[in-house]
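One chain of protein is taken out of this complex; the other chains stay put.
The first chain written gets the first letter, and so on, giving A and B; residue counts start at 1 in each chain.
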Amino acid sequence: MSEQNRSPDILLNVEGISLSFGGVKALNNISFDVRKGEIRAIIGPNGAGKSSMLNCINGFYHPQEGQITFKGETRKQMQPHKAAEQGIARTFQNIALFKGMSTLDNIMTGRNLKMKTNFLWQALHLGPARREEMQHREAAERVIDFLEIEQIRKTPVGRLPYGLQKRVELGRALAAEPDLLLLDEPMAGMNHEEKEDMCRYILDVNDQLGTTIVLIEHDMSVVMDISDRVVVLDYGKLLADGTPDVVRANQDVINAYLGVTHE
Amino acid sequence: MEFMENVFVLPFLDIADSPVFFLEVIISGLLSGVMYSLVALGFVLIFKASGVFNFAQGAMVLFAALTLVGLMEQGVPVVIAILLTALLMVVLAILIEHMMLRHLVNQEGIILFMATIGLNFILEGVGQIAWGSDVKKLDIGIPDQSFEYAGMLFNTLDLSAALIAAIMVTTLALFFQYTGTGRALRAVADDHQAALSVGIPLKSIWIIVWSVAGLVALVAGILWGTKVGVQFSLVLIALKALPVLILGGFTSVPGAIIGGLIIGVGEKVVEVYWGPAFGGAIEGWFAYMLALAFLMFRPQGLFGEKIIERV
Partner (left out) sequence: MFYREAGQFKNTYHADQAIFPIIQDRWFMALVLLVAFVVIPLWANEYWFQAVLIPLYIYAIAAIGLNILTGYAGQVSLGTGAFMAIGAYATYKLCTAFPDLNILIVFVISGFFAAGVGIVFGIPSLRIKGFYLAVATLAAQFFILWLFNKVGWFYNNNPSGTITAPPRELFGIMITGPEAHALTRYYVSLGFLSVMALAAKNLVRGRVGRSWMAIRDMDIAAEIIGIEPLKTKLMAFAISSFYCGVAGALFIFCWLGSAETEAFDIFLSFQIMFMIIIGGLGSIMGSIMGAAFITLLPIFLTNVPPMIGIPIATDLSKHIEEIIFGVLIVFFLIAEPHGLARLWQIAKEKLRQWPFPY
């Protein structure tokens, strides 16, 4: 949050990304960077290409042009699980939890990449496999404590109310101990109180764990409050990039949000 | 070495040797392909309108054919027997909707699929208890004779089947494209709940489409039954419709037709020319392997649209 503990290192650099589906251009030559330890917001009207941008960052979509540099490594195409191995975790606009599994199992699944014993040990459930399972259970419990969801530990997530599901999804992403956390509308559909809770968790994650966060959000007051810098997209183009105050003052942004017709 | 020759050289020599015979093989393949298309059509109809992959389509073919033969054995005149069977298929559709589909609205596709496997067994059991499980001959007066034309052998039954199939396909395509019911059917296929919310009567739509599929099954049953006799193996023939669907795409009526023709021709040609090299009976799996190979390159089928996944 505060200026002094923000290091100038660039964690993620997006350069000239263009993505199209058939003839539709979803993203058009987008460039921006994310500094280590900051909270970076991506805003824009519906269909601006925000989710597509996140999908490019974690390798789910493959942009036709441009490149992404994460932790100094540049890549053009990448599979999502490789991105996860590099330390990128995310949540989804429409909740994408594993419905048939309990909260605890969902969060444990988030730690999958960190578990190494082979399946023969697991079939025996002895020695290394058991030690590993216990060690990760402890880590998962820390996440559960952090998000205050102890009481729903063993509940199948399909039965949880919407707000809690969102929280479990955040937990699953946190369990991976990512360097970069992508949040796709973490507060969509929440009431005021739930939003405040979620904001608190996001700030705590950023503060206590030092996780860099990129988030998409529609609620302007939230965005302006918690983010360090904001990127504004509109119809696949980059409209503005800067601190909340700068963005708020930008005429293009105001036009886009107030619905001035495009020439 | 000899095997390699049998696979890579001799068949082609044979083809070059007698192009007329090759043409005859292809035509007979096309005609039996039409029969596959007919069964596949029943699948496509139900899948389009209810998103249900109806594994029981084969059992419906058997059930319809058994009922028809059974009635005719009781001395019922052909036309009345066909009408009665058609009526029974409609009743069956209503029963299926009431007892099964109604309770499975909005379930995942795979659950519905498994439920139709259950339905498959019920129909097989009921049909065979009611009408016995011996092989029966079905003759409703379609001529089954061979004749020669331009040096090639044809069969009147195959030709009638092709004609009937062509008529049915055209009718169904028009029905889907141009009637209100057709539009409603397509809406239901997209999303059960959304269709309900705009006031499409889901239940009656389902009854209609299962009835139509039942009637298609009856036609397929009559044609197959006349050709190979009414027997349990009709169910296995119906399974062949699955690779046809893979080729054609699950939601495309023309796809079902073309897929059927491809499988029909492919199977005949391979059996005639390559069968000896492999010891015969390739027909049992060729269609599935072809579909499998095809899936690897074009998972959405010939006519399906490419799906863009979103998160």
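One rule holds in what follows: contacts are C-beta pairs under 8 Å (C-beta built on N, C-alpha and C of every residue); 3 or more make two chains touch, one makes a residue touch a chain.
In this text, all values refer to a predicted model and were calculated from it rather than measured experimentally.
Considering A:Leu27, A:Ala176 or A:Leu238, the position touching the chain not shown turns out to be A:Ala176 (whole complex). Within the set A:Glu15, A:Asp33, A:Glu65 or A:Glu141, the residue that contacts the chain not displayed is A:Glu141. In the complete complex, the residue from A:Asn58, A:Thr103, A:Asn206 or A:Ser227 that touches the missing chain is A:Asn58.
In the complete assembly, the contact with the undisplayed chain comes from A:Ala84, out of A:Ala84, A:Leu183, A:Met198 or A:Val223.
By the touch definition given at the top, chain A reaches the unshown chain through residues 58, 60, 79-81, 83-85, 89-90, 92, 96-101, 105, 108-110, 112-113, 115, 117, 119, 122-125, 129-130, 132-134, 137-138, 141, 172-173, 176.
Although one chain is not shown, part of chain B still touches it, namely residues 53, 99-100, 103-104, 107, 109-111, 113-115, 117-126, 128-129, 133, 239, 242-243, 245-246, 250, 278-282, 284-285, 288-289, 291-292, 295-296, 299, 309, 311.
Throughout what follows, only the chains that are shown with their structure count from here on.
A separation of 47 Å divides the Cα centre of chain A from that of chain B.
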